[in-house]
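The complex appears here minus one protein chain, its other protein chains still in place.
As written, the chain order gives the labels A, B, C, D and E, with residue 1 at the start of each chain.
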Amino acid sequence: MSAGYSPDLELHEAVRQFLYLEARLLDSRDWTGWLDLFDESASYFIPLGGEEYDPETGPALLYEDKALLRLRVTRLGHPRAYALDPQPVTTHAITNVSLTRKEPHLEVSSLLNFHQFRDGEELFLTARLQHLLAGAPGAFKIMRKTVFLTNAGGWHSVMSVPL
Amino acid sequence: MSAGYSPDLELHEAVRQFLYLEARLLDSRDWTGWLDLFDESASYFIPLGGEEYDPETGPALLYEDKALLRLRVTRLGHPRAYALDPQPVTTHAITNVSLTRKEPHLEVSSLLNFHQFRDGEELFLTARLQHLLAGAPGAFKIMRKTVFLTNAGGWHSVMSVPL
Amino acid sequence: MSAGYSPDLELHEAVRQFLYLEARLLDSRDWTGWLDLFDESASYFIPLGGEEYDPETGPALLYEDKALLRLRVTRLGHPRAYALDPQPVTTHAITNVSLTRKEPHLEVSSLLNFHQFRDGEELFLTARLQHLLAGAPGAFKIMRKTVFLTNAGGWHSVMSVPL
Amino acid sequence: MKLSHLVKDRKIHHRLYSDPEIFELEMEHIFGRIWLFVAHESQLPEKGDFCLARMGRTEVLVVRQKDGGIKVLKNSCSHRGTRLCAAPHGHTGAFVCPYHNWAFNLDGSLKALPHAQSYDEQVCPGAADMGLAEIPRVAVYRGFIFASMAAEGPSLDAHLGPLAAAIDNLVERAPNSELTICRQKTSLVYQGNWKFHHENANDTIHPSIVHESSVNSARTTPVDMADFRADKGQTKGMMLANGLPPQDWAKISLSGSALGHSFMGGFYRSGLLSAAHEDDVAKAYRVALEKAKGKQKATEILAMDRFNNLIWPNFNVNAQFHQIRVVHPLRHNRTLVEGYCFRLGGAPDEMFRRASRFLTALVSPTSMIFGDDMEIFERVQKGLGSDGIDWLDMSRGLGRESPDDSTGGQMTASETASELPIRSQMQAWTHYMGDLEI
Amino acid sequence: MKLSHLVKDRKIHHRLYSDPEIFELEMEHIFGRIWLFVAHESQLPEKGDFCLARMGRTEVLVVRQKDGGIKVLKNSCSHRGTRLCAAPHGHTGAFVCPYHNWAFNLDGSLKALPHAQSYDEQVCPGAADMGLAEIPRVAVYRGFIFASMAAEGPSLDAHLGPLAAAIDNLVERAPNSELTICRQKTSLVYQGNWKFHHENANDTIHPSIVHESSVNSARTTPVDMADFRADKGQTKGMMLANGLPPQDWAKISLSGSALGHSFMGGFYRSGLLSAAHEDDVAKAYRVALEKAKGKQKATEILAMDRFNNLIWPNFNVNAQFHQIRVVHPLRHNRTLVEGYCFRLGGAPDEMFRRASRFLTALVSPTSMIFGDDMEIFERVQKGLGSDGIDWLDMSRGLGRESPDDSTGGQMTASETASELPIRSQMQAWTHYMGDLEI
Partner (left out) sequence: MKLSHLVKDRKIHHRLYSDPEIFELEMEHIFGRIWLFVAHESQLPEKGDFCLARMGRTEVLVVRQKDGGIKVLKNSCSHRGTRLCAAPHGHTGAFVCPYHNWAFNLDGSLKALPHAQSYDEQVCPGAADMGLAEIPRVAVYRGFIFASMAAEGPSLDAHLGPLAAAIDNLVERAPNSELTICRQKTSLVYQGNWKFHHENANDTIHPSIVHESSVNSARTTPVDMADFRADKGQTKGMMLANGLPPQDWAKISLSGSALGHSFMGGFYRSGLLSAAHEDDVAKAYRVALEKAKGKQKATEILAMDRFNNLIWPNFNVNAQFHQIRVVHPLRHNRTLVEGYCFRLGGAPDEMFRRASRFLTALVSPTSMIFGDDMEIFERVQKGLGSDGIDWLDMSRGLGRESPDDSTGGQMTASETASELPIRSQMQAWTHYMGDLEI
């Protein structure tokens, strides 16, 4: 039945496992492990509002290069980062992973169901994620990550843990 | 270790990608693209209440053939469909995809975690989906889709976006 | 592109399908079918509070061997188990499945998004699951299952359906 | 201030919709007194059959008695108040409380209790005051069961008045005059006041505006009529029907009474659902009806062409399409609408399929039609907010009413796309609420 | 109306459970006055140790002082009210506010503040009124720390009365008379009034009914006793125990006092947990106890066979199985139940494992037993609704009480499966609340 259709199964699995690894690093609060997944030239963008726009042309929920992410990661682990005390417990559930080749890179689309519990309060967010990956299976690096929040155009409470 | 167990990996991947495609079409509000996934003889059924029954024997949350879906899709894109103004932003997260051959078709079971944001209000629904697929990987058509909502027996607010 | 990286694709698929099977048995209230997935020496543990600890050293949300699970399963099907009347309808959505060999077993990490509807009330829980599996694809048995609830350190309402 | 000051000839104060305190008073003085539909007899064919129902915010059991009668009992154990039944319907010889096994007879009296020897004579089987609380008045009109929490008040017949004809017509549409309600019901919640539903249901201006998207979609989508396998084009017909031109909408007659009831004339002018149209199924049905009732009577029955028959405060009979709706207030800004359809005894099966499809297409949460009404109700509630506007206007067609001959002058009629039905509802509201102080 | 009108000899008005206004008064006049358990000394072994606790809806810090004493302080900075600590427990030399670094000594007095030079003399280290608010009364009974928000009132000893014996027994069950509380606690929330918990805990009619599903499952599931590796069959024994026949339940003695306290006799008649049964572990433990306390004393200690010792309004001591529960009112229809277990100093480790398994099996949100109690509490709250029944009945066994000799007549006893414990609770409730007007 499958004749004539041959997805690169190993690549699909490798990409899935890479996204699961990223999720696991975040959920286990291994912030520097997470940072290491990003290429030195990477950018991380969470657009604001419901419309699409270039991050260079307006404010964002978050728009950072790796240098800024380094600062962010230091703070995430800082003992006096109040918004992380008590520590949030999270799950980053990744689904709907699909790939498009954008030579020499790989564009990966997926969905995120994010759940956080902290100090008695829950936060549930969903988003479509877009990862631009470089490198080969087992050695992927994130070139660009964009998080299209479902409620990007709504009101937000503080979001401490990266999505 | 895997000896003696050989799932058709390509078929599994193809089916997953097909369901992700359906989800993506809905989330990007490509209503006609979504409609095209359905066979001309397809039916789409969302049962009401907690018990199983034949859609021909009672009312439903939704029970439509492709002709009715055509009308529905036109309205989804109509500028004066109030329930879609402002437009809902959604994620259809698909998990637990598993297959059973029902020659000549394929019966696919999956779970849906649906999240919607619209005009400041959120809606979270889950369901078990059952797709009956015809055709080969890369060219599947939906013959029948049934959405078993977790809260089928409860109260519902308006559900504008197909599940 | 996938050179140098060769996950055991069939094993991954087999494990995923096994977890989906477990989920489906729970969601269809086939309690004894679910029980049969556990090895005779299995344990099932849901830790309490935010910290890690050995189940032998303190109370838990749940800590049972197969004998106790047998009692539990009988009660789950008992007509006078009030907390299951009316019956809960659930989805156990499994994502982020990844494997580590712990010879002779397989350690599987995954995420659970659990949704329950019962008598007009909804319950949404997430957790990281850890399964220790024995046996070969198609014939896995659960040796140990641990459920790390995201809100393990919070307040809980009654949890009737196994996670 | 007296509440009557909040309703004028042509204006309604926004607090009737936005004030939780007024809502509490409505629950007590309207839903706590008036006749409310609780069940249809076909839900309780046998002795010991019961089903749950809502009266305002109170949950009750509707129970078929041993003598064939019906009682309505609060669903709360007389020992400690425990909710007795959670299942929506069932059959039993007694209601047994899950907490301490107190058992109650079908009539609500205490039947048995464990450790009875530990009680004095005030608590024993049959003891006065130890049974389930009984709703004081229950009456059945042609299979439709109504109950009232008030021990005294107008009879059900007096309350239904000329609207009884709508129920009559629904019943008589069954060749053997027997209706069976279908258990699958729709349950739609909107974030708005309960009164919006009835105010909208007989508002003949809104359909061509609010439903423009479905009218237009039905008009413009090229679908071969033969392709509508599931419903033979019925849904398309329903969508199209709302698109009547303004001058035709203005001709749809509207009638209202001081009791708050109202109805509108039918507006399905073509297609499967129009009274004029007759396909094979409709014909087979008509023949069955004529056979059962005689040709002249059958013709009269089928000739009654009305859409929503609104029985105040929360019941809606659509006799022609074998549907009812019940509107349950939940909070001042939250309402549940339940929709049911009926099987007509002696009619072709296909007639029931049509009623099922009708309910699905119109009142389901996924409805392409009702979804827009719901959205409007929520926009009205949002727009009213706490101080959006002071007074709502209901003056359309004011002063152009005339006695409604079809009801022997018991109602007032209008053919001017009038807000007469709303004014009728407000008249009833004032009757029940006007003298209260706030 | 005086609240005393809502409680009669044999009846309780539903508003005690369904009225938010009465709940507010309870928070002020019961939880704002009475002695409440806040912590066990083993949570605070060292100077500077502290833990969070709840008194009604107020969050407090329980702090081991430099002099070894204990103070209870509100967890709110005196500058702008900022919540000081979020961690459930910790060790510190001072409490430092996260907002402006005001530092407070362990006794709550202001220790230091930045930019002190910008303040006048009213705000400076040690200034009166600038420290953390101190709960006026704290008292420790054999390691159990209680606090009262009222500056005056009966002493803790007077409040505990004969129930002190339950705490004594729990302490003495440790061969070295030292208890260590286990940090892992269960936290179970139900959608019902807080009073349901204590009303149910010593209700000897409900177990065989409410817990039928677990009794029956334990009885009928064929499991070899040797297969219970995790708990040696303890949980199965607990499940079976509720299935005593009615005549045996009726023989379980019940005692209640005007202070609201009550206890019931043990009902574990066989299996691992029964007082009669002694396996290797129980034997090793008995030997250790006899060695530490002497044979006669040890026998007396082990002979005290009581299940729930309910200290009104919200504390429960199960001495025999080394458990306590604390019941926290959250809203009139929402309650938190915390469950803890203890390690007995000088006893075999296995004894603690048993206490852990006991807590897991009984009070966890997944409990096969307590889950059904919780479901019942929620059904009671739903059934009461706003008007399910007017009065709840508590007359079972009324008039059959006699003085309880085991407490030297300080309490009243009954052996008739009586609702005496509930009547005791209502007596105390009326004492604290009866004179208030509503």
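Just so it is clear, contacts are C-beta pairs under 8 Å (C-beta built on N, C-alpha and C of every residue); 3 or more make two chains touch, one makes a residue touch a chain.
This structure is a prediction, so every number in the text was calculated from the model and none was measured.
Chemist: Going by the stated contact criterion, tell me the shown chains that border the hidden chain.
Modeler: Contacts of the unshown chain, counting the full complex: A, B, D, E.
Chemist: Using the definition of touch stated at the top, determine which of B:Y82, B:F117 or B:F148 touches the missing chain.
Modeler: With B:Y82, B:F117 or B:F148 as choices, the missing chain is touched by B:Y82.
Chemist: Quick one: which of E:R15, E:H29 or E:K74 touches the chain that's been left out?
Modeler: The missing chain is touched by E:K74.
Chemist: Provide the residue numbers of subunit A that touch the chain removed from this figure.
Modeler: Against the left-out chain, subunit A lists 43, 46, 48-49, 53, 56-68, 70-72, 74-75, 78-83, 154-160.
Chemist: Even though one chain is hidden, which residues of subunit E still touch it in the full complex?
Modeler: On the subunit E side, contact with the omitted chain comes from 57-59, 74-84, 86, 98-101, 114-115, 117-120, 122-123, 130, 133.
Chemist: Name every residue on subunit D in touch with the hidden partner chain.
Modeler: On the side of subunit D, residues 10, 14, 17, 203, 205-206, 209-210, 246, 250, 376, 379-380, 382-389, 392-393, 395-400, 416-418 touch the unshown chain.
As a convention for this text, only the chains that are shown with their structure count from here on.
Chemist: Keeping to the contact definition above, tell me which chains border both subunit A and subunit D.
Modeler: Common contact partners of subunit A and subunit D, which must touch each of the two, are B, C, E.
Chemist: Considering A-E alongside A-B, which chain pair is linked by more C-beta pairs in contact?
Modeler: Most C-beta pairs in contact, of the two: A-B.
Chemist: Please decide if copies subunit B and subunit C contact each other with the same set of residue positions, more than half shared, or with different positions, and reply same or different.
Modeler: Answer different: the two copies use largely distinct residue numbers here.
Chemist: Centroid of subunit C to centroid of subunit D, CA atoms only: how many Å?
Modeler: The answer is 45 Å.
Chemist: Taking each chain's centre as its mean C-alpha position, how far apart are subunit B and subunit D in Å?
Modeler: 32
Chemist: Note the residues in subunit B that touch 2 or more other chains, in rising order.
Modeler: Touching at least two other chains: 9, 93, 95, 113, 124, 154-155.
Chemist: Would you give the residues of subunit E that are in contact with at least 2 other chains, written as numbers and ranges?
Modeler: Those would be 210, 376, 379.
Chemist: If two chains touch, include that pair; go through all of them.
Modeler: Contact pairs between chains: A-B, A-C, A-E, B-C, B-D, C-D, C-E, D-E.
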